[in-house]
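Here the complex is missing one protein chain, while the rest keep their positions.
The first chain written gets the first letter, and so on, giving A and B; residue counts start at 1 in each chain.
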Amino acid sequence: MMAALTLESLGKTYAGGTTAVSDVSLAVADGEFIVLVGPSGCGKSTLLRMVAGLEEISTGTVTIGDRVVNRLEPAERDIAMVFQNYALYPHMTVRENMSWGLRNRRIPAAEIAARVEEAARMLELQAHLDRKPRALSGGQRQRVAMGRAITRQPAAFLFDEPLSNLDAKLRVTMRGEIRKLQKRLGTTALYVTHDQLEAMTLADRLVVLNGGKIEQVGRPLEVYHRPASTFVAAFIGAPAMNLMDARIEAGRLMLAGVDLGAVDSGPRMVTLGIRAEDLRLRAAGGLPFRLDGIEELGATRLVHGFLEDQPLCLSLPSGADLPAGLHLGADPAAWHLFDTLTGKRLPSALHPAARSRIAAGADPLS
Amino acid sequence: MRRFRPLDHLILLLGAAFLLAPVLMAFLSSTHAAADIHMNGLYLTPGTEGLATYKKVLTQKGGFTGEVTGARMALNSLILGLGFALGKLIVSMLAAYGLVYFRFRFATPIFWGIFTTLLLPLEVRIMPSYQVMSQLGALNTTWGLIVPLLASATGTFYFRQFFKSVPDELLEAARIDGAGPWRFFAGILVPLSRPMMAAIFIIMFVYGWNQYLWPMLMTTDERFFTLMRGIKTILQVWVGSQIPDYNEAFALAVLAMLPPLGVVIVFQRLFVKGLTESDK
Partner (left out) sequence: MTASPQTAAPPAKQAQFDHRWTPWAFVAPQLLIVAIFFYWPSVQAVTSSFYLEDPFGFGASFVGLDNYREALGSAEYRQIAGFTAFFAATVTALALGLGLLLAVKADAVLRGAGAYKTALISVYAIAPPVVGLIGMMMFDMHIGPFTRAAALIGWDLKVGIDYWDTAIALITVAVWKQIPYNFIFFLSGLQAVPAAVREAARIDATSRWRQFRDVTLPLLAPTAFFLLVINITYALFDTFGIIDVMVKDKPANNPITLVYKVYLDGFKGNDIGGSSAQSVILMVVVATLTLAQFRLIERRVHYG
């Protein structure tokens, strides 16, 4: 059975008065893959654990399928969870790890065996079914944790940073597998990570959390191309989006004393965001850039420096040495303007050319 | 690279000799006749009387009433050691589980109530403990010998430390897998604690086997005498005898120290680990 998942003005306040999550509302469609992303302490894990039933809900409701599950035990919520440290039972074999929960539910032995076989086949764990977790590699343990969730056939998978204990290479492989598996099973998934790249590649929709509140919900490219706030802009994408103090004077956007072009707004202070890959070198004119250092990444290079006293990073193809003094420019379509005080996006202030860019759908990861 | 340092080895050899020689002497002297020991002092060479002496010590009815044999005393020591270790394991695991894995009212006062027992060894309240036992009619009973020794919370303390080191996620995974308190305890925590249980069991077995003062007070009936109590008896018999039965005393001592010695040597790794990781 699969199901939609609804969170309604969910809040969590601890006994000491600390608020970990406040007023989170989210409707997850059946079969959707939702990633909760944010820095540590943003409340993403707490939120997941509230859905799992491991953390008490202070306010609001969680609905799985058509049941409000607030008062149900974790086992009664029809969910399965994959933990950061896998939480495999060390004294049980892989097979026992996968079947213990089913036995507790008094599912017939024949069906348990069938489900375990099926999960093991999907995860290529057949050869390891009779081993104990300590005899397995990190990646294999991860698969067992997945297998334990799959055999349950739950309404929703909950993942709590399941890949963060793996090395970088394995993380990329497992990321792909989790995604494929989830699509194949069509089970609703809620996935917590602090890794924005993982979030981008896995999610149908991203939920960016900050300070226990939702900062933005949207498809990965939507979030990448139209960050709702300076927080999202700085958090999603690597290297982080350049955020600079700028001014609008007489309908012109002024940065470091240079007139960048026309904008649709009255005079005010703004934060101008430009992604590293959207900055271009100019032969002359444009923004005066003082070079500070270069990180060679192979195919591309990250060039660090200053615009007056504001740090700036641009991404360029590898090539010849650069002179110390450079001039930069950026297409108005690549501008992101934010309110300096609230950090919120100013959509109306954008040059009309920028609005069409989202449809163009440039690969955010290049 | 470390060099070979003769002085280090000399110190270690002297230390080992100081610790082992008395034990070795006790064992080797027990294989000689009492008269030879009386004449020549303790031996560091094996003698020929060993078999006869041990047979006599194990089977001869001794004591004042002539009812108790060495074998009987060894059995009593074994019962005390095993009973104590088993009791300790059960009581302390249950209590530690209750304290670590439940949120409930009075948990804090109960915690202090139990752990205050670590403050005071049995020796300082031996007199009133004896009185309580005699009021309960528990003198000269097996349970009276064992159960009061369980009052100290050492085992509970060890298991509490261990349970606290078990990752929280295991309980959470188990709850999602549909386990309640009993199932989690029996299905996950107990199997997980096996190495710890083994370590505690052997430490507690030795502790129980070695009990001296408590059995001495609790048992006036010689059928309940342990080996430790037997040592006391054999020394009391000595007073006034011409040639004390040195060989038999040594044989009894060897019997009494064999299990502790064996356990420490055979289970050295487990023993040391249990001791140093839980005693901190």
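To be clear about the criterion, contacts are C-beta pairs under 8 Å (C-beta built on N, C-alpha and C of every residue); 3 or more make two chains touch, one makes a residue touch a chain.
If you're wondering where the values come from, they're calculated on a predicted model, not measured in any experiment.
For the chain that is not shown, the touched chains among those present are B, taking the whole complex. When the omitted chain is restored, the residue from B:58, B:231 or B:270 that touches it is B:231.
Checked against the full complex, the candidates B:52, B:75 or B:151 give a single residue touching the omitted chain, namely B:151. Where subunit B meets the omitted chain, the residues involved are 2, 4-5, 8-9, 11-12, 15-16, 18-20, 22-23, 25-26, 29, 37-38, 40-42, 90-92, 94-95, 97-104, 107, 110, 113-114, 116-121, 123-132, 147-148, 150-153, 156, 163-165, 168-169, 171-172, 175, 180-182, 206, 209-210, 212-213, 217, 228, 231-232, 235-236, 239, 246, 249-250, 253, 256-257, 260-261, 263-265, 268, 272, 275-276, 279-280.
Simple rule for what comes next: only the chains that are shown with their structure count from here on.
If each chain is reduced to the centroid of its CA atoms, subunit A and subunit B end up 57 Å from each other. Only residues 167, 169-170, 172-179, 183, 187-188, 191-192, 194 of subunit B touch subunit A when the two sit together in their complex. Of all the residues in subunit A, the ones that touch subunit B in their complex are 52-54, 73-75, 79-81, 83-92, 100-101, 104-105, 148.
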